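Let me begin by presenting the structure, written as structure tokens, before commenting on it.
The full complex has more chains than appear here; those shown keep their coordinates.
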Amino acid sequence: MDTAEKIISSDLATRYIGVRKRTEQICSPLQTEDYVVQPVVDVSPPKWHIGHTTWFFETFILKPYFMGYREYNPDYNYVFNSYYETVGNRVIRTDRGNLSRPTVMEIYRYREYVDEAMLKFLHESIGDEIKELLILGLNHEEQHQELLYTDIKYILGHNPLFPAYSKDYVSPKVNWVENEKFISVKEDIYEIGFAGDGFCFDNELNRHKVYLQAYEISPNQVTNAEYLNFMNAGGYHDFRHWHAEGWDWVKNNKIESPMYWHLIDGEWYQYSYHGLGLLNPKEPVCHISYFEAYAYAAWKALRLPTEFEWEAAANQFSWGKNWEWTESSYLPYPGFVKAPGAIGEYNGKFMVNQKVLRGASEVTPPGHSRVTYRNFFQTHLRWQFTGIRLAK
Amino acid sequence: MDTAEKIISSDLATRYIGVRKRTEQICSPLQTEDYVVQPVVDVSPPKWHIGHTTWFFETFILKPYFMGYREYNPDYNYVFNSYYETVGNRVIRTDRGNLSRPTVMEIYRYREYVDEAMLKFLHESIGDEIKELLILGLNHEEQHQELLYTDIKYILGHNPLFPAYSKDYVSPKVNWVENEKFISVKEDIYEIGFAGDGFCFDNELNRHKVYLQAYEISPNQVTNAEYLNFMNAGGYHDFRHWHAEGWDWVKNNKIESPMYWHLIDGEWYQYSYHGLGLLNPKEPVCHISYFEAYAYAAWKALRLPTEFEWEAAANQFSWGKNWEWTESSYLPYPGFVKAPGAIGEYNGKFMVNQKVLRGASEVTPPGHSRVTYRNFFQTHLRWQFTGIRLAK
């Protein structure tokens, strides 16, 4: 291994350690019990995230490429596989919160074991293919860091005692544009998708041309105060603003407000990482479904931007507080191809019946997102930090 | 009323009679009992279609515009409203097949009453707004004619006695291109959406520019023989071809073949309007879900076209035997606006979590569809005549 290679490996090792430690720091305020529960199917127990991100490196790097590596425990493949059919059977998703074993401590031991092996492995020469897998694994773990934050919020925020996550948690400031005026973007052909040398997910490719009609887009996200106007105007009780499917969702689930909002003695409270507190009307509204974002826009006689409109204008406004629902369905870009093998299951197989979100949220790891980044969720989900930017 | 107007009215009356009679002809081979049942939520009882299409003219034309018109029976609004929240409460969809009354004969009497009133009304001078509503009503009824055909097929084709609809039913010939070679379309900006003077649905507007990468599209639809190859290659048992949601659908519903296919003593049979018969391998495959269309394309290492690719190339191939699944989600075109009032509920509120189908089917009324026509269904539905055209 020559010097240049050594430096690269050493850089990767440093980055590996950094990402792995950050995951553990996110969990440091938790009680053992908080690691275990799964109050709703979309929320995984934190201990599962701790194990699954470890399993990812063991399964896709150590087992195939690190000669002499001894698998920590063959049963863990069954426990920590998320959705990779290629890699075998697994605990059904709704059962993740039913498993008391392995314990949190056992999973941290597993994590230590894999980390040690990984660091040994990273001191050897590694090829480009493996480096790519490693970087994918780190980005994968960063995605789980965001999920950890939102899953923890759900677990604590749906507990009748409303415990705080940590009084030290600092919520980022929002960069508001005063005297809001919509940004005008002219009709033209725009280049959409990732370009450059760094890492991107396969769903950001290929970069390709899109023809956009002239449009305007807001420099700010919709605020809690603005959203309250919608609520006070009867927005949740007027079918005309809603998709038929959204209206069914509102009625079947008796939805009356964003997630984490509580009306107590006539005042609106909101659960945050600091516990239950008065709603701040100046903050951007979040924890709303696509259905609600759409209905709000319809009530304003405006609309959500497409993901292409968002990307083409993203340099002209500030983003990163809440993921923003777009009108675009999550579909492959022209020329998209799934990778062969298990890694090919990463993104492609979810490209149906989901909506694209753009931007990032306050719990996205720093540097993880970018202008071309595509997040995606089903239209009824609300436990992510999801917000609204309007277009017309 | 001057002569020109009289001619127009008389033309409209003729067209009105034609469309209304055709609905009744479709039902003429039915037994009374066939009009009543609803074996699955998506399939409506034929008698409901007969009443609902009548209710449409009564509610949106006669009641608001025909002075002195006496509503036939106020209870019928509850029974025959489909999904118009604006127009009041209605029988829940799953209950349509639970209603023995009004009887078939009573509904035909209601139909006669409304038709008489409509013909009287059409002999008066009618304004442009009403004319538009009338033409919408006729197109609406043509859509129900297609549904009548497919709902009847479901009702008879899921009966354990497999009764024929009519031995006289003639299935149209398919125009095959021998020596199939994919049609090449060059990268360019294309105009998409309806242009011209005639009628179109609001979802075909606005006509707008779309940038398309170079692509190729097949001149033929996939045949039963080709689809059997996919089945024989284990296509329904290999998760790699499927969306995650599609794979769940296959497993939960134990899907092993297109709808209406039956394996009897080692031979594949297909239920058609003539009853149960041997599968014709040369016919285009139909009655498949979007999930199946996608999986077939993935297995061939090809893909489905977008609705824009389909429209831009549609003059170069023959279509009209089966509706064709596209990769496009059903979304509003730039500048789309919902009409005010109940008519605004026609299309817009369904623009989420559905896929666009293009073309037409063997049971689409002649002249009803066009190159810009957009049909749409949820990804798991199969009771329409749905097929596959491949692109790359």
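Just so it is clear, A and B label the chains in written order, and each chain counts residues from 1 on its own.
The rule is simple: a contact is a pair of C-beta atoms (placed from the backbone, for glycine too) under 8 Å apart; a residue touches a chain by one contact, two chains touch by 3 or more.
Given the structure is predicted, the values throughout are model-derived calculations rather than measurements.
Student: Of the identical chains, 2 are shown; go ahead and state how many the full complex includes.
Tutor: The complete complex, not just the displayed part, contains 4 copies.
To be clear about the criterion, only the chains that are shown with their structure count from here on.
Student: How big is the gap, in whole Å, between where the Cα atoms of chain A centre and where those of chain B centre?
Tutor: 37
Student: Can you check the complex and tell me which residues of chain A touch chain B?
Tutor: By the definition above, chain A touches chain B via 83, 85-86, 189, 208-211, 213, 239-240, 242-247, 290-291, 294, 303, 327-329, 331-332, 334-335, 344, 349-353, 379.
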